[in-house]
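With one protein chain held back, the other chains of the complex are shown just where they sit.
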Amino acid sequence: MTDPALLLRQMVRIRCVEEELADLYRDEQEMRTPVHFSIGQEAAAVGVCAALRQDDLVYTGHRSHAAYLAKGGDLPGMVAELYGKETGCARGRGGSVHLTDRAAGFAGSAAILGEMISVATGAAWALGRQGSRRVVVTFFGDGAAEEGVFHESLNFAAVHRAPVVYVCENNAYSISSPIAARQPAGGSVTARARAFGITAERVDGNDVAEVHAAARRAVAACRAGEGPYFLELDTYRWREHVGPGHDTGIDRPREEVESWLERCPVRRAADALRPAAPDVEDLLAAWDEEFRDETRLAVAAAKAAPFPAVDRLTDGAYGSPVHAS
Amino acid sequence: MTDPALLLRQMVRIRCVEEELADLYRDEQEMRTPVHFSIGQEAAAVGVCAALRQDDLVYTGHRSHAAYLAKGGDLPGMVAELYGKETGCARGRGGSVHLTDRAAGFAGSAAILGEMISVATGAAWALGRQGSRRVVVTFFGDGAAEEGVFHESLNFAAVHRAPVVYVCENNAYSISSPIAARQPAGGSVTARARAFGITAERVDGNDVAEVHAAARRAVAACRAGEGPYFLELDTYRWREHVGPGHDTGIDRPREEVESWLERCPVRRAADALRPAAPDVEDLLAAWDEEFRDETRLAVAAAKAAPFPAVDRLTDGAYGSPVHAS
Amino acid sequence: MGRTLTYWQAIAEATVQCMEADPCVVVAGQNVDDAKGSYGTTRAAYERFGAARVIDTPNSENAVAGICIGAADQGLRPLVVHTRADFMFLAMDALINLASKWRYMYGDQSGVPVVMRGVVGRGWGQGATHSQSLHSVFGHFPGLYVAAPASPADAKGLLTAALRADTPVVLMENRSLYATEGEVPEEPYAVPFGKGRIARPGTDVTVVAASLMVHEAERAAALLAGQGVSVEVVDVRSVRPLDEDVICSSAARTGRVVIADTSWARYGFSAEVAAVIAERVPEALRAPVRRVTPPDCPAPVSWPLEEAFHPSAQKIADACLDLVGGDRSAVPALAGVDAGFIGPY
Partner (left out) sequence: MGRTLTYWQAIAEATVQCMEADPCVVVAGQNVDDAKGSYGTTRAAYERFGAARVIDTPNSENAVAGICIGAADQGLRPLVVHTRADFMFLAMDALINLASKWRYMYGDQSGVPVVMRGVVGRGWGQGATHSQSLHSVFGHFPGLYVAAPASPADAKGLLTAALRADTPVVLMENRSLYATEGEVPEEPYAVPFGKGRIARPGTDVTVVAASLMVHEAERAAALLAGQGVSVEVVDVRSVRPLDEDVICSSAARTGRVVIADTSWARYGFSAEVAAVIAERVPEALRAPVRRVTPPDCPAPVSWPLEEAFHPSAQKIADACLDLVGGDRSAVPALAGVDAGFIGPY
């Protein structure tokens, strides 16, 4: 079990990084890439990734920053990517929705809903075939779970027992659309996963300890060859769907947003830690400073870095050619 | 409740029509359109369609003949379609997999797996919106239920309470592929349907009385605005996947095929009828002659009919143009 | 001078007018009912007709396409909105394998007049999967009408034509156009599919384009007019049917042709226009045909690359100059039509 303080620290880090970036994004307009912040949803990425080894793999959808960081993705590489620099983790070609850090086991994120659900399934299938004990995790939203490919992937994974953990961050919205408009009342994504014979749990996605415990069960099952596994994590996003602003009172009712602000995953983890660590507020303050500094450094480096050279525009469209033998 | 003798008669008709056509298909090679016979699966189409009114609608996948006939589709139109004639129900353009008879409420069949599942959902949604009490049924196989669109459609139908009955004819094969290779052990398509909150039943698809009873429940629910509804009918195809031959000992084990021949839906319905109608064998013999004659007449008419004129090749690619106002 | 509307307002107006005229018209798509209302285009319809006729859908592009085809088969006229045309890959089976073939393969007895709008996502860093223009892919298949209006008036008229047609229609809208303004008649009217127009007359070079590239071509033409080069701009308006006559007669007059397109050259719009010329008026060509299109790579995010990637008035002007043997360095630099785009996303 990961030290609860470490889980808290990870969440604070993601919160600080994203808050700093959101402000800069809004004020400078220099990060010209659509961004989907995970502020308010940090427990999902942190709780799950803490259950992984470095050589396990993560694939995500568009809301990618938190999992990238939680999996150990390089912060300066991510920030430079948002600034479109050659030093970005995708060399400025992919932007916020195409983060990747292979060394950290963050394989990639993708902007089209559902794609990475199938990709993660295939990666897990490949690893499983090779007899590796590595596990693959994919993060996606309640909205992506409406795509046909979600069901097709679960069916395949169940037949082939692929070691993949499906993590559905259910924040009850797809952009402005509440889940009630999109999925039948009284049901759950969890129930759909179970219908494929997949072990599935629905847990409080803002309780990092609970998330982590469930993720450990999921990862252990996959590592033991008993995968796939499914987790539905109920949570809530604090910012607007895309961009640094807020949609309170526009796309979502004020009281609803406020009720979720009270269920802040960082605050809850801090409160839970207090009995064991009475100095938790000091810790938080110190971390806050540490991570905002870390972010500012990464921002400064990104700004100083060069843009990709325009004469390299088409580089990477193709791999190396195959010549006749 | 439809008279059991009528259900039996309908099944015998489909059996006779298909057997006659299969022989001609093989011997003459004049029907140049891939055909998927329902021989052995007649109880599904007959049991379900007998629960429908003429103005209810049916959409099917590639295995289309039985539902077309059970819904009251015009036999000469179907036969002429197989012969590619202008008098065909799709005027020779569509072939076996694109049967349609609007007057009979057989809206259409399509060759691409899963397409009609969504189309039927949309048709039902449209009818429901109009306040009509008409019901839509779609027939498809266990294999088509692996397509993402199946799940997407059920989700939509559940949210919008569309009056559609999904009928999955589970013959345990997709071409040569047994269901165990394609879907998780111990599960069922029914379970997947239920996971969307849809009322679902799995019944013996070779027992026409049971199928019919379930279909009546399904149709009644949809008519009452309580749709959608799902039925999984376990059955077995006797011929090869496409074409008039057999795949026994090639794609499917001989003992398996033989065990299903013993569960012949026609025979079972006849046996069930005998206490009430001791002359059932005479009835069967008379019907056999009647329907083979009917088929031969339709074949003769189809052969006598003209092919589409080659100079009408592109007609119907577009509707009438819209002119500027 | 008539009334002026923006491109998005013109679409919004056409939608409302068609819904008023025909109770069977419904709007469906992800988030069509929200405050932003698909860049404003579906907002007026939602305010006027409510959730019963402006329907928020699940994220199920394939089924939603099929559902709308089925609804069209039963008398509705669904207008499906995709906030990125790129999402339509998921609806291609339904659109191409079913809707486009329906009337023909069921023997010309019924049609499924579903209309799909796909927004081409220009803007900051939309990247590889959020900025593709799919007009030529849809245009390859008979049975569809495919249009890509450039002006607010055509956006209204082609959408109105689509919602009255008995053929399925795909409309491509470049997001960079939404804020552009133009005269738009108030009453409902249809612009016919397959009729191009001369957006600007000229004598030295023909630029053939659709959608955003018509504006870029017009700007290039204005610039080159200052250099004594007279550029004719042909706006095809719809890519299927394609108005071959307007293309060929202009090409025959000028003898020099540039084709500008937001999608790639290979097997794209620019290929077809060049082919039509090679088939019908090859002898008129006084110079080789030139294509101004993105280079052969996916769309990058980093903005200097993005600038270099997208075709522009500048590149069109350069191509025209090359054909007439003019001097590029004499021409001042131009910013893109979407230079007025305000971020952040």
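Order of writing sets the chain letters: A, B and C. Residues in each chain are counted from 1.
Here is the rule we go by: a residue touches a chain if its C-beta (ideal position, glycine included) is under 8 Å from a C-beta of that chain, and two chains touch if they have at least 3 such contacts.
Keep in mind the model is a prediction, meaning the values are calculated, not measured.
Within the complete assembly, B:A111 is the residue of B:I14, B:A66 or B:A111 that touches the hidden chain. Remark: the omitted chain is touched by one listed residue; of C:G70, C:G157, C:P188 or C:G268 this is C:G268.
Of the listed positions C:G37, C:P113, C:G127 or C:P168, the one in contact with the omitted chain in the full complex is C:G127.
From the options A:D23, A:E255 or A:D315, the residue with contact to the unseen chain in the full assembly is A:D315. By the touch definition given at the top, subunit B reaches the unshown chain through residues 25-26, 29, 31-35, 84-86, 88, 92-95, 97-98, 110-114, 143-144, 146-148, 174-177, 181-183, 242-244, 250-251, 307-308, 310, 313-317.
Mapped onto subunit A, the interface with the missing chain covers residues 57, 59, 88-94, 98, 100, 102, 107-108, 110, 112, 115, 117-127, 129-130, 148-149, 152-153, 155-156, 159, 314-325.
Interface residues of subunit C facing the missing partner chain: 62, 86, 89-90, 92-93, 96-98, 100-101, 104-105, 127-129, 136-137, 139-143, 239-240, 242, 263-275, 277-280, 282-283, 285, 287-291, 296-298, 300.
As a convention for this text, only the chains that are shown with their structure count from here on.
Between subunit A and subunit C, the centres computed from C-alpha atoms are 35 Å apart. Subunit A and subunit B have centres, each the mean of its CA atoms, that are 45 Å apart.
Residue positions of subunit B touching 2 or more other chains, listed in rising order: 148-149, 152, 155, 159. Looking at subunit C, one finds that residues 57-58, 60, 62-63 touch two or more other chains.
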